Every structure is written in C-alpha cells, then in structure tokens.
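Up next, chain A:
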Amino acid sequence: MHTALRAALLATLAAAPLAAVPCLARAAELDIPVLVPITGFLAVEGASQRNGAVLALRKPPAGITIKSSVIDTGTSPEVAVNALERALSDGAVAAAVAPMLGTQMLALLPVAEENKVPLITISGTAAITQKHNPYIFRFFPGDDVAKAAQVRYAIDHFKIAHPAILYQTTAYGQSGHAEILARLKEAAITPVYEDGLDVAVKDLAPSLAKARAAGADSLLLQLHGGPTALLMKAVAASGWKVAIIAGSGLTQPATTALLEPGELAGACAETSASPESRETPAMAAFVDAYRAAFDATPDGFALAQYDATNMVLAAAAQGARTAADITKALATMQYDGLAMRYRSDGTGNMAHSAVIVCYDGASRVPRVAWHFDKTP
Partner candidate 1 sequence: MLLEIENCFVSYGQIAALRGVSLGVPAGGAVALLGANGAGKSTLMRTIIGLLRPRAGRIRFAGTDITALPAASRARLGLGYCPEGRRVFPGLSIRDNLLVACWAGRAERARRLEQMFTLFPALGERPGANAWQLSGGQQQMLAIGRSLMNAPRLLLLDEPSLGLSPRLTEEVLGRIPQIVASGTAVLLAEQNAARALSVCGHGSVLRLGELVLAGPAAELAASPDIRRAFLGG
Partner candidate 2 sequence: MRRPLPLLLLAIGAIYGAWAIAHGSPYTLRVLSVAGIYALLALGYLMIFGQAGALALSSGTFMGIGAYAAGIAAARYGIGFDLALPLAVGLPVLLAALVAIPVLRLQTHYFALATLIISQIALLVATEWVGLTGGANGIGGIGGLTLAGFPIRAGWQSLALVWSAVAVGGWLAARMTGGLAGAGFAVMRADGATARAIGLDTDALRFAAFLASAAYGGFAGALYVHTIRVVSPDVLGFPVMVTCLTIAVVGGRRRVAGAIGGAVLVTLLPEWFRALRDYYLLAYGAILLAVIVLLPEGITEAAETLLARLLRPAPAPLPPALPVPPIAVTRGPLLEIDALTRSFGGLRALDDVSLRLAPGEVLGLIGPNGSGKTTLLNCVTGLYRPDAGRIRFLGADITRLPTHAIARAGLARTFQTVSLVAEMSALDNVAIAVEAASVGLLRALGGTGPQFTRARGIARTLLEAAGAAEVAQLPAGSLAYGIRRRVEIARALALRPRLLLLDEPAAGLNETEQADLAARLRDLAQGGLALLVIEHNMPFLLPLADRMICLDHGRVIASGSPAEIQSDPLVIEAYLGRGAA
C-alpha cells in the first residue's frame, strides 16, 4: 500500500536532518529568550512566567529593541538544556528567562556558566543559589524567606503549637517542607503529623482525618495549586475548623477559581506579592495591563518575572548591552520593582521579602495581611 507515499516519507525523513537548525545572528538588539514550561505539570506557573516576561519585554527602554522568543522547556532537565542551547545558538543572548522548576535550573547552571549568560528565574528551590554560580539571579523569595514568613505568621498570628504539614513529593514540595521543618525547629515546635502527597493523589480525606486525629491545630501546606484547592475542598467538606497557612499555590487565581469564597474563608498563604490585591496604583495598573494582554489575572509568579525582566531592561537602559554587562549589573544594582526592592545578596538571591495574604470568605481576592522582610 501507498508505496509512493512511503517512499516520499522515507526520503523526507532522510533529508530532514540536513534542513535543521539554520542560524542567522543579528547583533543590533538585546536577545532575551524566554525559556519556561508551557507544557506539563508546571504549565500554569510557566504561563505566568511567560506572560510576566513578555509583558515587560513589550516596553523596552528607549533606543533598545528586543529580540525574544518563547521556548517550551517541558518538565525534564534534558528539554530545558536543549532549549537554552538552542537559544544560545540563535545569537548573542543577553539574559535568559529561565524556568521555575528547580531540577531544570540545576541542569541549566553549568550551561549558563560555560556560556557566561545570566539566568533570571523565579524558582524557589534553595539549592540553585547554593552552587556559587555567578550567573543565577532569583527574583522570587527563596524557601528560606517564604517559608520563614509562612511559619512566622502561623506562630505569631494563629498561635499554632501543633501543626500538621502536608507537602507535595515534588521538588517544590520537598524543598519547602525541609525549610518549614527547620523554621519550626527554631521555634521549638514539633509537627504532630506530616505526609508527602504525590500530585496524582486523589482522595485527601484520610490524610486530613489523620492530621485531625493527631490533634493538629493548624495545617501548613506546601502543595501545588490544584492539590491545594482539593485539600481546601476536603477541609471544608469535613467541617473541621482548622487554621490553614498555605504555600503560594493557593494564591494563584487559577487555584482560587476552583473554590467557593466560603471554602477559602480564614485561610492565609505566603507569596512574593499579591498583584490582584492592588496594594499600590502601579500594581493595579500592572494588573489591568496584564488582563488586557492575556485575558487572565496575574499572580505572584507573573509579577516576579515581570519585575525580573524589567530589572534587566533597567540595566540595559543604563548602558548594559552584553551578557557580561547585564550579569555585572544584576549582581550590583538595586532595583525597585512593583513587588519589592530587589538586590543580590551575593549568591544571586534578589528577593528578600514576602507577603502573607488572607481570604475573608466573601471574595476570591485576598487582602495582604503582612509584609515580611528578611533581615540580613
């Protein structure tokens, strides 16, 4: 059957490798590729990252044109490395927006170092700034900041003494879990119950009931958005009145959209910033621009990546043109973004503040309850 068609297909397949990868370099502009997960289980966060970066790149400073393309990194380190190499092959990259998945960042670090290209990311994973790599710049509060805010607020405000911890068995969950445990230990608090949940776990009632039976007075969550919503629903259904202090997964509009306002009542969560709370006029303007551009509500990830990208553009406005210039600028500059003031601590951590937001039960939009600044 189809002999001719098969022959044609075979010929195409044989010839196709030769047609791959044409590369034409153009130099008179700033090349800032956006490498984020648009497919896979981190696609929601990746889309926020992309939108934040794209929004910033649309308004470059005067005299500078931007060349940028969005490349999907999926969720595997291999694809992320390919994506960065591909971007590097296409021209002189000034800086790259890099995925928030910690494992991918670990894989990108050596490539960035070999090619001397700065990576700007919002990955919270602690390990990425502990490698003494001068090309990594993290614009989201690391777990040491965010989890400190979460635990501190839980202790000060909710007076927790017997917390239960539910975390995801992913990079995000495990990294945050370790940090939560460390912060609790500092306060001499021992969790009464802990369980690590796979993202595919469906029925959360048993874990919840065990936490309750263990005498927990609060739930500290380190779950992705969907599972956070699932857990909130399960808590509401069980009728258990328990203090919930969640991770940033709860603050994503995609998460709260899954819940009735009543199911959110009283819960609090940490994040870098809560744009939809419109704390400042500038932030409100950002939310409106974002909505107009993407027909979606921005979350803390989008804002952080927006700030990060704008900081690179600010460096360019001050004359930085090459990757080396920008790396140097990012390492030394101080930048006032919408969410906070960013400045490197010497290892690439740029964000040193976090906020706690809380839900009043009437609206899906939280109010900012507390600003936390890590004192060096």
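Keep in mind how these were chosen: all candidates are chains of the complex that A comes from, given by their letters.
Simple rule for what comes next: contacts are C-beta pairs under 8 Å (C-beta built on N, C-alpha and C of every residue); 3 or more make two chains touch, one makes a residue touch a chain; residues count from 1.
Computed from a predicted structure; not experimentally measured.
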In this complex, work out which of 1 or 2 touches chain A. 2
Residue set of chain A touching candidate 2 in the complex reads 2-3, 5-7, 9-10, 13-14, 16-18, 20-21, 23, 38-39, 69-72, 75-78, 81-82, 85-86, 88-89, 102-103, 106-107, 109-110, 114, 125, 127-128, 131, 169-175, 178, 196
